[in-house]
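Step one of this worksheet: look at the structure below.
Of the protein chains in this complex, all but one are displayed in their positions.
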Amino acid sequence: MTDDFRERARSWLAANAPRRSSSEDDAESAGSAERVRTGIAEQQEFQARLYDAGFVGITWPKEYGGQGLTNAEQIAFSAEAREYELPVGAFVIGIGMPGPTILECGNEQQKKRYLPKMLRGEEIWCQLFSEPGAGSDVASLQASAVRDGDTWVLNGQKVWTSGAQYSDFGAVLARTDPAQPKHKGISMFIVDMHAPGVTVRPLRVATGHAPFNEVFFDNVRLAPDALIGEENRGWDAAVVMLRNERIAIGTMTQPRSSPLAYDSLRKLADRLGRAGDQGVRRELASLYAREQSVHLLGQLIREDAMAGRFPGPRGSVIKLAGAELGRYATQVAADVLGPQVAAADSDDVRAVQISIVAVPGGAIAGGTNEIQRNIIGERMLGLAKDPGVDRNTPFNQLRVGTQRSAKESS
Amino acid sequence: MTDDFRERARSWLAANAPRRSSSEDDAESAGSAERVRTGIAEQQEFQARLYDAGFVGITWPKEYGGQGLTNAEQIAFSAEAREYELPVGAFVIGIGMPGPTILECGNEQQKKRYLPKMLRGEEIWCQLFSEPGAGSDVASLQASAVRDGDTWVLNGQKVWTSGAQYSDFGAVLARTDPAQPKHKGISMFIVDMHAPGVTVRPLRVATGHAPFNEVFFDNVRLAPDALIGEENRGWDAAVVMLRNERIAIGTMTQPRSSPLAYDSLRKLADRLGRAGDQGVRRELASLYAREQSVHLLGQLIREDAMAGRFPGPRGSVIKLAGAELGRYATQVAADVLGPQVAAADSDDVRAVQISIVAVPGGAIAGGTNEIQRNIIGERMLGLAKDPGVDRNTPFNQLRVGTQRSAKESS
Amino acid sequence: MTLILTQDEESLRDSVRRFVADRSPLTKLRDLIGSGQPYDADVWKQLSAQLGLAGLIVDEEHGGAAAGLSALSVALYELGAGLVASPLLASTLAAAALGSLGDQAASGALLPGLASGELIGTVAWQPAVTVAATASTAAGGCTLAGQLSPVLNGAQAHFLLVPANGPDGLGLYQVAGDAHGLTSEPLTAVDHARSLATVRLDGTPAVRLTGDAAAALAHVADVANLALAAEQCGAMAACIAMTSEYAKIRVAFGQPIGAFQAVKHKLADMQTGWELAYAALRAAARSGDETPGQFSAAASVARVMVSEPYFEAAADTIQLHGGIGFTWEHDAHLYYKNALSGKVLFGGPQDQLDRLAATLGM
Partner (left out) sequence: MTLILTQDEESLRDSVRRFVADRSPLTKLRDLIGSGQPYDADVWKQLSAQLGLAGLIVDEEHGGAAAGLSALSVALYELGAGLVASPLLASTLAAAALGSLGDQAASGALLPGLASGELIGTVAWQPAVTVAATASTAAGGCTLAGQLSPVLNGAQAHFLLVPANGPDGLGLYQVAGDAHGLTSEPLTAVDHARSLATVRLDGTPAVRLTGDAAAALAHVADVANLALAAEQCGAMAACIAMTSEYAKIRVAFGQPIGAFQAVKHKLADMQTGWELAYAALRAAARSGDETPGQFSAAASVARVMVSEPYFEAAADTIQLHGGIGFTWEHDAHLYYKNALSGKVLFGGPQDQLDRLAATLGM
């Protein structure tokens, strides 16, 4: 049956999907929010066709718009899709993070209302967790939702929100009881991104591009059914979502055509006549070995998942390994290109430059390397938690971010 | 005046001191306590002559047996001595650590009684801090000294004591008030290593040699004037001594002839025809650069000290840098030697093997790399102390080592 | 190509693991150090005959199990984790060479003995070192001359396969361990679990084997990479387990030391390195059985991904244990020495990268 499914996926993709593009385009699109925005309508059109053909929400229950199939079919589809560049970037976050969280923690009405449209690309979702004062320590967030009758009023600022500029809904974490310890006074809500009081501002990063946003909530009124899960239990839902995020980032197949991938740097080395240097050859071989291993570890985790062994914190391993691979690739690129790294006189070199400047972001976004190492140490190896963490102090007595105390700053 | 002094040192050394030996001998002596032990009488004879010539305790006050000169003379002597292998290893610890501590914290009677004989090599000293349950966390030590009239009774076990087997006296830390927080109930004593109840046992390490000892104290009675500094203020004296230790280790000139030094590995590479490999050449050049820099940093710290800028926590920098240099040299050695690292068929390769096995000890002895990084971060960069440290809990309520609590185990 | 273990492989893993725990714990290695023996003869008998590990990659026609390279790697992983001293690697490489050559007579004469463990064989060669023996043909037949070092189990092998340059170019020659003019001198190996020797040949009678010697040596290098990667991956896991356990029970500054990020994060890095190495190992193992054309690159990748990280992990195992980890009584130095030795045998990290670069067409 999986074979039939795979065959069907293969022919549909061949007939409908574009193949992977060249490396220069990748580097541009990696940084540019503009490009993504202009393509939203086309992406929605493609997503609807992909959905109608039966290749979205493959493992999700039928009653919420899914296909009700197994991991085997999902893996078969992913394997077939690897050679294609599906124009579905706008939906990756919704289906990868808020979606599964609503599936696991939402109520019946929410699942019926939101999930089918999310899958078909009719409504686009984003995720609103990080704040200027709450990065690695997400649970120290200060955005607040104050109950008013059967609704809530949302205030605060979020950062690093991908896709906020074109999203219809967001899954937002806000503090609903500041007198509780920090993990215990948080709730998760669905927020209508078109509601009055929501302001989205592009956030420019080191590369000069603005792939993320800042989002400001100014007395935004939430709907009566906006609460996902129980009030003040939003941290549980957040943990589910953060785990899904790490696995999504970690097992995302790095396109072969990335400017810092072995294939690209090898081609550059050949073109620039640098492959004659024994050190460069060894570095390229080492890059190949590391890249292969990250790729193989992703495969192993997927196979384990199919065999019923849940990846759990191994998402952190592959996220960390991917970030370190990027850092190593930076070193190889500098040795391959030499002085050209300082100032490119060709497009392929320029693409490498932009990618090098983007690399440090990969070790932060989706959880810093340090947070991943904590997760690996504590949840895989069973080591003790960091000493002196502030799990039991009421939030309004804690210092947060760069402010002297949460109280003073609110 | 310094020039005269230097000239005098130069001619005395030329007439009296042996030049540096070859690398094989170094590797042997690095690991072997036996070799050191057999030479004690000769060392004492040499030390006495060196002292009588005016080259020991150069900066120490004259009333305690020193020469009453300045850092300038000390540095001039060290520079001249660099080419020689002075047979004075047995006195390095006493003069480097307990000596300055007694100078700074001891009373007049102690200084008069102990320091001159220490300098002339008539009495040899060791230092007794570490315990099986108290390594990095020295202040969690469990050895106890209980007051009995005007003396104390010492019980407990110490480890990693260099030279205990031939020492006449030791500077020992023991707990005198277990109801105080751990730093506040410790005292430092002078212990007669020949007293009844003192047992010294050689401690075998990874190389198979026994360069250290375990020392057991079983109801050892201390002399009435044994206390260095004030009772329960021994931690202050210990901090002085540990700082002196790091500077002593860090600025110790690594002999050029060490089997893992650039000179030695370069010679091996030439002999084995490995210098044709570009990677090996680069590694050797990198080793040269790192080794030079550690050496130059030592010089810079000494120059700063002469100019009145106290090295302080920079001792930790050079200790850490030296340990990491050793680890890097290990990698270079493996690449230079190839399969020969696995099984030597010559003496010079065997010396490299022994040195490689000894390297991990260098990142632990005298304070682990982790402890040095804490010191650098906190005392040089002003960062906050580790969270949750146990500075205020009474010692007898703390868990220590691998035991459930100090109470249960005592 | 499926990376996870088959049920058969899981059973093999479990039985070897039990065997190591029951019959060859680390105290066995300390007994060997004391006795001066290269390995425990009883353990070897049980390993080879009872568990059948010596015949894993020997075909059934010659008394082996023909279980393949993946099964071999599963067994070696467990033996590596326990630092079990044995001539298994040496004999396995000899079997790999014979299998690749396809010399009927030699295979018939030697493989059954290798498979049962009654014969110990070795390939007297290190890939990164120039072939150091020469062959000459005289009246009575062929003789070899030269010095080979270090040779795995060179002092115990019943026969050696020696690459030598002769009148017809490179050949692989079979030499008896007790042949005339052969002297073997045991070396002081840095790894107590690995017996190595210098072998000198002087007019030593030898038989040139038929088949492609260069291809056989290349195969030996690939199998050695896979085998060492498997052992090292297991040993690295043992280091991580040992250090994690200690980090839970050792208290400093009022906390289990695993609570300190200096310890926690180093262990997390060790674990991450192991996960990558294990994935690469599984791919190499499967490739050896299923996609031989890609085996060489895959085996190099596996070796590169584990040799250096295991050595670093073994050094960090000492470091994170502190002083106790540097004592002779503690097991950490046994792994450190094993890692040092395994890093350089059959081509160190730089050699592997050269080999991989060549395979990738650079």
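Letters are used for the chains, namely A, B and C, taken in the order the chains are written, and counting of residues starts over at 1 for each.
Going forward, a residue touches a chain if its C-beta (ideal position, glycine included) is under 8 Å from a C-beta of that chain, and two chains touch if they have at least 3 such contacts.
Keep in mind that this is a model prediction, so the values were computed, not measured.
With respect to the full assembly, the chain omitted from this view is in touch with A, B, C. Only one of A:85, A:104, A:304 or A:370 touches the chain withheld from this view, namely A:370.
The missing chain, though absent from the display, is touched by one residue of B:83, B:122, B:218 or B:304; that residue is B:304. When the missing chain is restored to the complex, the residue among A:40, A:223 or A:357 that touches it is A:357. Between the chain not shown and the residues A:53, A:223 or A:341, the one that touches is A:341. Subunit C residues in contact with the hidden partner, per the touch definition given at the top, are 260-262, 265. Where subunit B meets the omitted chain, the residues involved are 266, 275, 278, 281-282, 284-286, 288-290, 292-294, 296-297, 299-300, 303-304, 307, 314, 317-318, 320-321, 324, 370, 372-374, 376-378, 380-387. Counting the whole complex, the residues of subunit A in touch with the unshown chain are 130, 132, 135-137, 140, 159-160, 203-206, 208, 277, 279-280, 327, 330, 334-335, 337-345, 350, 353, 356-357, 359-361, 363-365, 368-370, 373, 386, 388-390, 393, 398-403.
Just so we're on the same page, only the chains that are shown with their structure count from here on.
With centres computed from CA atoms alone, C is the chain lying nearest the middle of all the protein shown. With centres set at the average Cα position, the gap from subunit A to subunit B is 51 Å.
Look at where the CA atoms of subunit B average out and do the same for subunit C: the two points lie 40 Å apart.
Looking at subunit B, one finds that residues 277, 279, 386, 388-389 touch two or more other chains. Within subunit C, residues 253-255, 260, 263, 350 each touch two or more of the remaining chains.
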